[in-house]
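A single protein chain has been omitted; all remaining protein chains appear in their positions.
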Amino acid sequence: MDIIVLTPSATEEDIRHIIKKLAGKGLKANISSGTERTIIGVIGDTSKVSEDEENAIRAIDCVETVMRILKPYKLASRDFKKEDTLIDIKGNVIGGNRIHVMAGPCAVEKKPIFVNIAKKVKESGATFIRGGAFKPRTSPYTFQGLGEEGLQILAEAREATGLPVVTELMDPRDIEVVARYSDIIQIGARNMQNFRLLLEVGEMKKPVLLKRGLSATIKEWLMAAEYIMSRGNLDVILCERGIRTFETATRNTLDLSAIPVLKHLTHLPVMVDPSHGVGKWGLVIPMARAAIAAGADGLVIEVHTNPEEALSDGEQSLRPDVFKQLMDEIGLIAGAMGRRGHGQDSLRMQK
Amino acid sequence: MDIIVLTPSATEEDIRHIIKKLAGKGLKANISSGTERTIIGVIGDTSKVSEDEENAIRAIDCVETVMRILKPYKLASRDFKKEDTLIDIKGNVIGGNRIHVMAGPCAVEKKPIFVNIAKKVKESGATFIRGGAFKPRTSPYTFQGLGEEGLQILAEAREATGLPVVTELMDPRDIEVVARYSDIIQIGARNMQNFRLLLEVGEMKKPVLLKRGLSATIKEWLMAAEYIMSRGNLDVILCERGIRTFETATRNTLDLSAIPVLKHLTHLPVMVDPSHGVGKWGLVIPMARAAIAAGADGLVIEVHTNPEEALSDGEQSLRPDVFKQLMDEIGLIAGAMGRRGHGQDSLRMQK
Amino acid sequence: MDIIVLTPSATEEDIRHIIKKLAGKGLKANISSGTERTIIGVIGDTSKVSEDEENAIRAIDCVETVMRILKPYKLASRDFKKEDTLIDIKGNVIGGNRIHVMAGPCAVEKKPIFVNIAKKVKESGATFIRGGAFKPRTSPYTFQGLGEEGLQILAEAREATGLPVVTELMDPRDIEVVARYSDIIQIGARNMQNFRLLLEVGEMKKPVLLKRGLSATIKEWLMAAEYIMSRGNLDVILCERGIRTFETATRNTLDLSAIPVLKHLTHLPVMVDPSHGVGKWGLVIPMARAAIAAGADGLVIEVHTNPEEALSDGEQSLRPDVFKQLMDEIGLIAGAMGRRGHGQDSLRMQK
Partner (left out) sequence: MDIIVLTPSATEEDIRHIIKKLAGKGLKANISSGTERTIIGVIGDTSKVSEDEENAIRAIDCVETVMRILKPYKLASRDFKKEDTLIDIKGNVIGGNRIHVMAGPCAVEKKPIFVNIAKKVKESGATFIRGGAFKPRTSPYTFQGLGEEGLQILAEAREATGLPVVTELMDPRDIEVVARYSDIIQIGARNMQNFRLLLEVGEMKKPVLLKRGLSATIKEWLMAAEYIMSRGNLDVILCERGIRTFETATRNTLDLSAIPVLKHLTHLPVMVDPSHGVGKWGLVIPMARAAIAAGADGLVIEVHTNPEEALSDGEQSLRPDVFKQLMDEIGLIAGAMGRRGHGQDSLRMQK
């Protein structure tokens, strides 16, 4: 059911023209003539009217606006699937009661440093290791990641800790190598509308961590998830990481209200990356606590043993001791929410 | 200490011109000539260089940029006063360990309805009553508030409950009547840069709740606080209520990262109004929890016994039972944070 | 005619509840039951349904959204008045074929400087003098304007040049003094939603130059115009001066697309202030040309004989020779548009 509002100057002939157009698509029209505007309610299966056909109706001279009632995404919608989607990665279930934390440096570092960081974050309760082997960088003159060598280091860190790994895919040509080494494939904010990449990961059997684009609306973000799901891969994890606004006190503005909005609109799990959201390590802990309190299913946190020497994003990385404090604090918030954080993990293990 | 960057084409004479300008203001210049740019470090008490004088330097042809190192606010700055400001309103101390909640309908309603709401929110643990007697409305054709009658109803609700009241001042001509009835004077988002109004409340002895403007940076917001404080009224409470961004899923984007940023920059208490921030009652509870987890000192919440019949903002008002649930949930989060919410209140009473 | 979309879970009883609500307001309901949603078309004079009543309907549990078809402004609307509004100020008609330029320094300067600037801008073809006697400033420690002394200087400059003057009103308490000296009353961007001030100037018989708020939508801006017009003052001139976005290369982002949008929605004249829009004098000329090419009825331009010594906004003020060049260039663009700029003025004088 869509609604077409006509301009005040629309004639009887204009109305007949639109009725005919709709009939050509198997749709009926319910005409309401007000004192100032005529409104056409479109009756029938409007989900088959594409965005292009909708825009073509907008192009008609006598049409003032077209309002869509139905959501443009289907598989991602809570209307389509009522229950929360649970994604099981080697026994770690994302989207359930347990809060998951993916931690590690921005970029994969040389092996001894990286494996050491991986062990430290595991000790504090992280359940996934993160690190970029392929890095999207604003400047062509900065470090672009270790590439396949970085993926191998990720795999070694997984072996050393038992934690599954998440890493970013930037180019459809790298999909096989990234999928070989990684347990979750990350699509970064800048590629949220790289539709070819979305279709490729849609063909995979790996869970996808889909970051929100810097200026993506929640609707566009869910449409990006729909791209992946439309190809058969239903294991999409959404990750809020800050949107671009006029405020420059923080790197981006972390939109935590996206969490309850998403929980209403979709059944997919929602994580939050406060490190990129705020861009300064001193702000990460309060925003991590807030994300959990708002209902997030987990966090992505940048951690480095020596931020001053980090290959990338040192200014927003936590030292291991600060990360430990973060884990303790979110554990308390998770507890207050009736969810399990890392502190309650031992209980779970005993059962 | 300020920094002036010159254009590549700046000559020796240009540099002498600027040195002379600075000398006229009692300042010295530290010249650093790089291979591509000359940079002038300004030495001396640059806090006396006004924004206008700074802009006048920008107007000089050979000047590429002027960068200010010092913060433009003083009294509001954490540099100026290290300890948190505590504001005691009839025994309710804002800015300390105790979380405070100011609750009530958007607009003051007819007396029996309003007093009833006031009693309900008190039962659930609110420590202040809120309600607008003068309402800033987008349309001249909507309800503009009950005016002085509304202020009287506020005072009667205070009498009936013992809770202090907070209400908005829109016009410098109303300052006496508003101050007579209210315990905290609210400056609304649309008036955050109504500088005449700020100067007026700066002359008062009442605490001021200063809401953030829709598109105000944190720096501009602190400058607005500085306006009030510069006239002698140091009791300013900042209130985040959402900023305007491209996202339309929520009424505004609640910028919770402003809380830790403010806690770093200023000693003033920080509250959050999630009702205006998100604009839909179903999103208020998670955002209220998140605000407390991010470190807010309290909340401003819209509550109405019958949102369908509210004179204003019905769609974002909580019913009393939902408000009670909110109070319980934020009590748990406050507890996890080591702060006191309403649940711990009885303990406090016993001592 | 409004549209109410119900949630999928809405029951027959819910629908009856809404029909009853509407009947109470003298409105009828046209029910369309689709496969996924029920939609209620509201029939009758919905212009009498206030924003508050609309929000109260939004507060009903089974209501998903309410969509308003009618524009919320009336007097300002092109639907209400088809022909362009022409505003005649001492023989200078704004909104007609002639392009008008209001020029002068940001703040009124000491008399000899100001009168000299006024003469210079007149020589180059400006038809109004501008200058602020009351200045809204971000910092309480910067120059706040000369006050009534500034208004007297404005009047003397008018006497010396014959050009009418435009100056800003910030406080309802200054309305009489400002109206006494000025030919057009400016409402600044920060006061666009200072509704009390709007109502006051609505009672005056002077034309109002209403600047767009930094984060005001075009709809909100027209509602601010409606505030003024609702009190009887129909002579409102809209002035675009840049909106706040994420881009920091310019002070604000000058939204020139607002010009054709406004020309479609309203009959009121539209001016553009490129000086505040971009904030750097080197960008003012191209944006002034672009504003005229987009269809603006005139410009507001900051000019100063000595920007380095300007009391305010030196970095965005043009020197008189650059202003002359601007006037020549916009004259050519105006000519290409079939409109009169200052070059054609002599022709007009001869007729």
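In this document, chain identifiers A, B and C correspond to the written order of the chains, with residue numbering beginning at 1 in each.
We adopt the following convention: contacts are C-beta pairs under 8 Å (C-beta built on N, C-alpha and C of every residue); 3 or more make two chains touch, one makes a residue touch a chain.
What you see is a predicted model, and the numbers here were worked out from it, not measured in a lab.
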Shown chains contacted by the missing chain are A, B, C
Omitted-chain contact residue, chosen from A:E12, A:E176 or A:E308: A:E308
Which of C:A29, C:A56 or C:I292 touches the chain that is not shown? C:I292
From the list A:K25, A:R78 or A:R190, pick the residue that touches the absent chain. A:R190
Go through subunit B and note every residue touching the omitted chain. 1, 3, 5, 8, 30, 32, 34-37, 39, 41, 43, 45-46, 67, 69-70, 79, 244-246, 248
With the missing chain put back, which residues of subunit A would touch it? List them for me. 21, 50-52, 55-60, 72-73, 136-144, 170-173, 190-191, 193-196, 198-199, 214-215, 220, 223, 226-227, 230-231, 244, 281, 307-315, 317
Since one chain isn't shown, list which residues of subunit C touch it in the complete complex. 215, 217-219, 243, 245-250, 253-261, 264, 277-278, 282-283, 286-287, 289-295, 332-333, 335-337
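Just so we're on the same page, only the chains that are shown with their structure count from here on.
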Cα superposition of subunit A on its sequence copy subunit B - rotation in ° rounded to nearest 5: 180
Please tell me the distance, in whole Å, between the geometric centres of subunit B and subunit C computed from their C-alpha atoms. 27
Where the CA atoms of subunit A average out and where those of subunit B average out, how many Å apart are those spots? 31
Let me have the rounded angstrom distance from the C-alpha centre of subunit A over to the C-alpha centre of subunit C, please. 39
For subunit B, give me the residues that contact two or more of the other chains. 215
